[in-house]
Each structure stands twice: as C-alpha cells, then as structure tokens.
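One structure is given here, and the rest of the page talks about it.
Let's turn to chain A:
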Amino acid sequence: MSEARMASVECRGVSKSYGATVALEDVSISIGPGEVHALLGENGAGKSTLVKVLGGVVEPDRGTMSLTGEPYAPSSILGARRCGVAIAFQELSLLQNLTVAENLCLPKLPAAKAGLFSRGRTIEKASQILARFDLPLDPEEAVGRLSLPDRQRLEIVRAFSHGTRLLILDEPTASLSDVDWLFRLIENARKAGTAVLYISHRLAEVRSICSRATVLRNGRSIDTVDLAGADDNRIFEMMVGRSAKKTLSTHAGKPKSSGAVLSVSDLTTDILDSVSFELKEGEILGVAALEGQGQRDLFRSLVGLEKRRSGSISVDGKVADIRSPKGALASGRGMAFLPEERKTEGIFASLTTASNMTLPVVGNVASFGVVSRSRERDAAGETADVVDLARRYLPFRISDLSGGNQQKALLARTVMTGARILLLFDPTRGVDVGTKQSIYEAIRQFTEDGGSVLFYSSELPEITSLAQRCLVLYGGRIVEAFEGDAIEEQNLVGAMIGHREDSAASKGAYS
Partner candidate 1 sequence: MSYAASLATERTSRPTLRLKRMLSGGAAVVFVLYLAMYALYAWFEPSALSLYTFTNLMNNSAPLAIAAAGETMVVLARGFDLSVAGVISLTNVFMAIYPIEGPLGALASLAICMAIGAAVGAINGFLVAKLGLQTIAATLGTMIVCQGLSLVFLDAPGGYVAQWVSYELTDTLFGVLPISGLIVLAVALLWAGFSRTNTGLGIYAVGADEQAASLSGISVTATRFAAFVGAGILYGLAGFMLSAQTATGDPNAGESFLLLAFAAVALGGTSLSGGRGGILGSIFGAGVLMLLQKVLFAAGVSSFYTGMFQSVILVAAIVLGNLIGRTFSKGAVR
Partner candidate 2 sequence: MRLNKLMKGAASATMIAGLAATFGATLAQAQDSGSDKKYKIYLAMSYSGNSWQSEAANIVKALAKTPPYDKQVELTEVISGTDPQAQISAYESMIQAGADGVISFPISATALNRTIKRGCDQGVKFFMYDATVTEPCAYNVSFITAGFGENTAQALVNELGGKGKIFLSRGVPGNSVDKRHTDGAMHIFDQYPGISVAAEYYSYWDDRTTQQETAKALAAHPDVDGIWAQAGEYGAVQALLDKGGKLVPITGENSDGFRLALADPKMQDMGLKGVSSGSPPASAGYAFKIMMEVLTGKRDLEPMNIQYPLPWVPAADVKLCEGDTFENGCNVFPSEKVPSSFVTEVFNPTLLPELTLTSALDGNPTPGATIQPLPEEITKAPDSPGINCQRCEAPENQYELTKVKATVQP
C-alpha cells in the first residue's frame, strides 16, 4: 500500500549484535512522509536498539537505511540530527544541572563573540522553541527543579525542535497522563510531512494516533500491519507469540473486612492540603489524578520521604510517627512503597535480581549476619513465583533484565518485606502488556490473602478495573471518592479535571 509513494524512512535487513547477544536481526521497517508509525513489542524485543540505530547512537552490523531515498548511515547522534532525525528518549537524556534553555540548545549554543556563547540568545532561542511547541517553562530554570512530566515534555520538545524528517518518540507518555498536548504536536509535525516513529505500550493511545504498526519480537520484525485492520488480540499475539488472554479483568470483590488498617487524617504537606482517608483490610484503593496534583507527595509522605506539616497517620489503629521507609515497614503490619522511577529510585543496577528482591529483609535469610545463598535463592524464588518472574533471572544482574522484569522484581521486593500494606506508585509504568497482567494478578492475589493496596496509576482503565474504591486528587486535595461501579472513566475524568472545584489554582493543568 505504501509502496506507491516514496517512503520517508526505510530500513532493510538491519542487524545488530553485541558479542553473542543478538539484539536485532534482519529488521525492516518503512515509514512514509507524514506517517505516524507505531513500533510495538515487549520489553526487550529490540525496540530501543532499533531506536538507537536510527538515531545514530549505535551503528548496525548489517543492513541499509535510507532517508527520502538517499542512503542514511549516521555515525553519531549529531550526524542523525543533521539529517533531521531526532529521538525523545524513554530514559530522559536531559542534564539536570543545566537550564531548560541550555538543554534545548546543546551541544552548540548560539554564539556570541570570541567563541563564547550568548546567554541572551540562548534564552531567546529556547523561548522561541518553547513557544513554538506550546510548553510554558521558564528557560532559565534548572531542569532538576522541573517535575518529571515537565522533564518529559522538555525531552519531547527537544526532539521536535531537531526532527524535521524523522521523529522518534520512545514511550513519550510514560509519565504524562494528559496526552492532548503531545498529540497536537504530533499532528502538526505530521502535517508538515515529518515521519514519526511512535513507541508505546498503551495500545489505545497507539490506535488513536498511528495508522500502521510494526511489531518486533526477539529482535526480529514480525510484520507491519494496518492498525485499523488488526484487533488487539492479533497485535498481542504478534508481540508475544501466543494468543492473548483478556487484558483486564473486572472488579474484584468487596474487601473481606471493613476494619481500617491505615487511616490518614488531615495530612498536610507543602503540596497536600488536609488529606484524609482510610484503607481497609483486603482492599485495593486507587488514586486517580492528573499529573502533579499531589499524588507523589501523598505516597512519599506516607513513608516519610516527604515532610509532613500536620495531620496523622495511623496503622492498625495506632498513630505512627513515620520518618523513613524503614519506619513505615516497622509500623504495625508494615507499609512498603514501590517508587515512581525505576532506574533512580528502584533498582540496584549491579546487584543480582535476587539480592535486589531480598534487600530489605536480607536479615531473614542470614544466620549470624552471613547471608545464606540457598536460603536467599529459595526466598526470592517463592516471591518470584507470586509476581510471575521466571526464577532463572534471579542470579542475573538486574540491569540485564528488561524493564518489565525489573518492575516485577521491584514489586516482589515490596511483597517480600512482609508488609501487609503496599503503596504502589504507577506500578505498570512503561511495562508491556504481559507484565501488566502479571502485576495485576499479583496485586489481586495479595489482597485476597488479606493485604491492602493503595495504588496510583496514570492509566485510568487500570484503576477502573482493579480498584474497589478510588480517590481523586486535585490541587493537593481529595475532591471525590468513588466506590464500586461508580468507578468509571467518565466519572473519574470529570473529577480529575477539577470541574467541581471553583478555585483555579491549578498547578500542572495545561489550558
């Protein structure tokens, strides 16, 4: 179908291996001008490598690439940029100690005299870029002070400012819950004839913006399909090589008991404003919010990572003065926290997966302070089964696992602590469909066994299908709470955008 017009980007038989490890084998993909093309596949299928090959970060061993008919073999990321190819990386490539403007203009800032760059012109140029892509950030702000979603937007804007011919967006919505802004930008780029390669685990999103999709599995390109003509099951099958189960199950039953295991009253922090709620035994309590409404503060202040100004937290009916995650673990039946950023707050890259899992309770698998490897393996193995993590990964360095398996291991870590209350912050961020299912299953199993879960998700369908009750945060306050069947996307969205609120003190909402 696309053979009729000249492809904007064309890869033929691209292969890349590292030593004995084959990352890409004979991958072919073709994207037309003005086409938004999806790249699908499980974590570890080779998507990131393909992105890096296209972006000039790594050179392929074999295969050819062309851009609008001309041969394309970038030797560096700058070479790719010169050809009009740019990437918004999944693991953001921004420098936190530099300003927004400097990040946008790297590596060559607008010159002034005598080889120096001009601060004024850098800011001017950055302001223009920010204005062009409708991102209201202060160009002089240090990136380290921006919220995670704002950093992601900046990463995207930077790619847009360079990518005139091919724009590669690797999981651009991983920490964005509001995608309209991004879709507007993509639409504009598409109209201008830029080819866009869009990578996301969110199939609904992909369907709404992409026309075709190429599926990768184990480093090979399986097929390119018209999204309109392929149902979810078929895509899922291509991705994992087997037929799909139902992706989301319906609501779990009512909690077994009505006793509150965690009760929070008038919790106030720099961002939160008198938040009160209760979590019952065996309950899955969802938190829904647009980004930056205080959900991060809520989770972090519960385990003592954010300072509480006032209010109290009671676990098992007793007021707990929690000042650290360790303290949270030790309060009553224990609270364990699964953090937002896997790479910076979660994994210990150079330790084995088993060690990563057992770390908080490593004393339990040790005698006289010496860790027993067999006991560690057994303990980790048992929990690995719970989260559906293959036991053979346990002795590997966790950095060698795919993102999905890392996330399973981190979830396993919180389960292993023995805490009966889990605080899960976006537990399925950036993981593939299969992993998501395993995580849902593990959460459900945990609550059926009497555990309680408070979880935030940036994907509403997750909340609607998993949560028995749901809180909606807006501007640092709980504006609504839903229960049972009332937890519907429409209801939630209504509350999330704060239309019931009169105050316009929105922090992260973009008009």
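Selection rule, in plain terms: all candidates are chains of the complex that A comes from, given by their letters.
Definition applied: a contact is a pair of C-beta atoms (placed from the backbone, for glycine too) under 8 Å apart; a residue touches a chain by one contact, two chains touch by 3 or more; residues count from 1.
Here the structure is a predicted model, which is why all the values come from computation and not from measurement.
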Looking at the complex, which candidate is in contact with chain A: 1 or 2? 1
Which residues of chain A touch candidate 1 in the complex? 57, 76-78, 81, 87, 89, 92-98, 102-103, 106-109, 112, 114-117, 119, 127, 130-131, 134, 136, 138, 140-142, 144-145, 506, 510-511
